[in-house]
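Complex shown without one protein chain; remaining protein chains in place.
Read from first to last, the chains carry the letters A and B; within each, the first residue is number 1.
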Amino acid sequence: MKRLFYSIPIMMTAALMAFRLGQAQSTLPQPPTDDQVNAIAKELYCPVCENIPLDVCGTQACAQWRELIREKLSQGWNEAQIKQYFVDQYGDRVLATPPARGLNWLVYIIPPVAILAGVYILYRAFQSWKQPAPEALPQETQPSYSDEYVMRLEEELRKR
Amino acid sequence: MEHTSSQVSDSSAEARKRPRWGGILVWAGVLGLLAILALGLRRAQQGPITVGDKVPNFSLTTFEGETINLTDLKGKVVVLNFWASWCKPCEQEAADLEAAWRYYQPGGEVIFLGVDYVDTEPEARAYLEKFGITYPNGPDLGTRISQQFRIQGVPETYIIDKNNVLRSVQIGPYRGYEHIRSTIDPLLGE
Partner (left out) sequence: MVANLGYGALFITFLVSLYGVGAAVYGVRKNAPAWVDSARNAMLLTFPLLTLAAFSLIYLLVNGHYEVEFVASVTSDSMPTYLKVTALWGGQAGSLVFWVWLMSAFASAVTLRKWERDREFLPWVIVVSLATLAFFLVMIIFFENPFARIWSVPLGNPVVAMFPPAGAQLLTQADGRGLNPLLRHPGMIIHPPMLYLGFVSFVIPYAFAIAALVTGRTDDRWIRITRRWTLIAWLFLSLGLILGGRWAYDVLGWGGYWGWDPVEIAAFMPWLTGTAFLHSVMIQEKRGMLKHWNMVLIILTYDLVIFGTFLTRSGVLSSVHAFAQSAIGPLFFVFIGLTFITSISLLLYRWNDLKAEAHMTSLFSREALFLLNNLLFIAILVVCFWGVIFPLISELATGQKVTVGPPFYERATAPLFAGLLLLMGIAPLAAWRHSTFQTLGKAAWKPSLISFVTPVYALAAGVREFPALLGFWLVSFVVFVTLSEYWRGALARHKKSNESLPVALWRLIGRNRRRYGGYVIHLGVVLMAIGIIGIELFQTETQGTLAQGEQMSLGKYSISFDSLAVFDTKDGRNVARAVVSVYKDGRYVGELHPRRDFYYESQQPMTIPGVRSTMEDDFYVLLVDWQPVSTAGATFKIYHNPLVNWLWLGGLVFILGTLIAAWPDKDPESVAVQARPSGYAPARA
């Protein structure tokens, strides 16, 4: 079973490579650059150094992981395949955010729900407050703007 | 001063009564949070799983593709060693573990299992080759086994008796061949 899992992508890659070679004989496969490796590593988290992205983690384990990414890239794997490989090997925790399924939906649902609830409560509060008390109505006189500003400023500065 | 304030406000604003569901919601939230913290704390405090507990089943798929279930190993003493190729202290005990395995293998009473924690396959294979390790080893897929045992690092070794009960935990490398032997031998006669 396990062997099957390893071998299918390899076979597919081999087939793909053969196809590519047949198509364009002249282009030699470029070795993946550090930047290509880091672009993927940036979005992965190694359990050995929690909360530090793989591209900047200094441990030996992480260095090995980056080499693994390089190897997979040179085999022609794409980013999604490599990430999936890491998830299969080491679990969901390698991803920067939990995959949206099962219980993990809560991660994405709770904050918006809570914020909307907050908006609703605030809205209700405004509704209940908005019974204009007569003395609080703005005076509809139109003094020159600067005077009104000075008035307001004085009022604001006075009440400390 | 505070008395005047309440008199003034009586006329201008009716006291907003606290809605009952609000109180209930707040208490539910706080107690829920405390419960989560308590459980999380207990988990953190427990450390590795406790000696004397029955070990839940796990399955290890070896590098050779063979799948081994703990339940299938009933009647044997299981030495479960967590290691990684990037782990320097693991190298200290690797040869001794292999020597112990060769000692017990003919008797058929003891099985050694190596779980490769957060490692990459080529380096892991090179490590096994370097130390000539012959007992079954496999990657910890999805870090499931290590999470089940709540390991805190590598190497750690768990010895499970013939009834799948955890009998001994070694954090860090064994001090030598004799140390391994002296931990396993008492479990054989049972």
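The rule is short, and it goes like this: a residue touches a chain if its C-beta (ideal position, glycine included) is under 8 Å from a C-beta of that chain, and two chains touch if they have at least 3 such contacts.
Worth saying up front: this structure is predicted, and the values here are computed from it rather than measured.
Engineer: Write down which of B:23, B:75, B:122 or B:186 is the residue touching the left-out chain.
Structural biologist: B:23
Engineer: List the residues of chain B that touch the chain left out of this view.
Structural biologist: On the chain B side, contact with the omitted chain comes from 1-2, 4-6, 8-9, 12-13, 15-18, 23, 26-27, 30, 33-34, 36-41, 43-45, 47, 142-144, 147-148.
Engineer: Could you please point out the chain A residues that touch the chain left off the display?
Structural biologist: 33-35, 38, 43, 45, 47, 49-53, 56, 58, 91-98, 102-104, 106-107, 110-111, 114-115, 118-119, 122, 125-126, 129-133, 136-138, 146, 149-150, 152-153, 155-160
Here is the rule we go by: only the chains that are shown with their structure count from here on.
Engineer: Using Cα averages as centroids, what's the distance between chain A and chain B in whole Å?
Structural biologist: 29
Engineer: Contact residues on chain B for chain A in the complex?
Structural biologist: Answer in residue numbers: 12, 16, 61, 65, 67, 84-86, 118-123, 139-144, 147.
Engineer: Which residues, counting only chain A, touch chain B once they are in their complex?
Structural biologist: Within the complex, chain A touches chain B at residues 1-3, 46-48, 59-61, 63-65, 67-68, 71, 87-93, 128, 133.
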